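Apart from one protein chain that is not included, each protein chain of the complex appears where it belongs.
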Amino acid sequence: MSETNYLDGNAAAGSLSELFAVDLTSAIAQCNGCGRTSVFAEAHVFVDAPGMVARCPGCDSVLLRVVTRPNDTYLDLRGLTYLRVPNS
Amino acid sequence: MGIVSPGFTGRRRGGTELPPGQYLTRDFPVLSAGPTPHVLPEHWEFTVTSETGEVYRWDWAALMALPAEEITKDIHCVTRWSKLETTWKGVSLDTLLADVETGADYVMAHSYGGYTTNVPMDDLLDGQSWIAYEYDGEPLDPEHGGPARLLVPHLYFWKSAKWVRGLVLSDTEDLGFWETAGYHEYGDPWKEQRYAGD
Partner (left out) sequence: MWQVATVTGVRRETETARTIELEVPDWPGHVAGQHLDVRLTAPDGYRASRSYSIASAWTASHSSTIELTVEQVPRGEVSPYLVDVLNVGDPLEIRGPVGGWFVWKPEQDGPVQLIGGGSGVVPLRAMLRAHASAGSTTPFRLLYSVRRPESVIYVSDLKELASSDDVDVRLVYTRDAPAGEPRVGRIDADVISEHAFKPGDGATTYVCGPTPFVETVADLLVAAGHDPARVRTERFGPTGGP
């Protein structure tokens, strides 16, 4: 059964722009779960939740979590082996 | 910083019976941090693992054979919606844990799909929590956690783990999916314990 309750990495761009000086949607991300590499824009992003959760499009493992609190933001990158960002 | 958006009220806020910072909704918003697992009742299993490693198992038929209760409770989501007098049917955790030998103070609920949330044992007993499998007189829809979800309505609703498949009992407190990302380890809506440190 196909799941349609997610967006993609583009939907995370606004929140991530608060944390990173570079655009992460065009970064290459490697999943720590299955080793797949993909453009972060292709991650499956769940926004209808207490925080934002980006998952691997291959294995659904969590790649990244962002929880925006009133005075600070939690960023969990445990699910990523690496992010490869183009030099500007 | 910020401005007020002229004419914007957001969803209608409720009366005084709501916990602080909550607003009333008539819908039942679907929140999910991952794809919806589709677990057929015939493949469903629920386990309780005690602090000594002993595993207790129930399949769907065993769950159905247990005495069920009709539950009417208000629910409060940390994303600020509350829904009043929701009706459920399920099996009390008092019933499920009755024959489990344990002195554990802490429980981690695990779900199909990998979600976890931590709840103190004291908050699961004495008629405070259920494994719910019907909502509003109908089998619980997968998007709302079916075939069965944990229901702990006196805490923020992220504690009521959808697609629950087991409880792991422990002498020490570990943190679950949202609790490790800045949400409160307990989550009492009346004390507005949204975030760790609140």
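Think of it as A and B in the order they're written, each chain with its own count starting at 1.
One rule holds for everything that comes next: contacts are C-beta pairs under 8 Å (C-beta built on N, C-alpha and C of every residue); 3 or more make two chains touch, one makes a residue touch a chain.
Quick caveat, the model's predicted, so the values are computed rather than measured.
> Per the definition of touch given earlier, which of B:2, B:53 or B:67 contacts the omitted chain?
Here the residue in touch with the unshown chain is B:2.
> Touching the absent chain: which residues on chain B qualify?
1-11, 13, 23, 25, 27, 29, 31, 79-81
> List the residues of chain A that touch the chain left out of this view.
Missing-chain contacts on chain A: residues 2, 4-11, 13-14, 16-18, 23, 25-26, 39-42, 47-49.
Assume only the chains that are shown with their structure count from here on.
> Quick one: chain A and chain B, Cα centre-to-centre, how many Å?
Distance between chain centres: 26 Å.
> Quick check: in the complex, which residue numbers of chain B touch chain A?
29-36, 38, 78-79, 114, 143, 158, 178, 180-183, 195
> Can you list the chain A residues touching chain B in their complex?
Listed in rising order, the residues of chain A that touch chain B are 1, 3, 5-6, 44, 46, 48-51, 53, 55, 60, 62, 65, 67, 69-70, 72, 74, 76.
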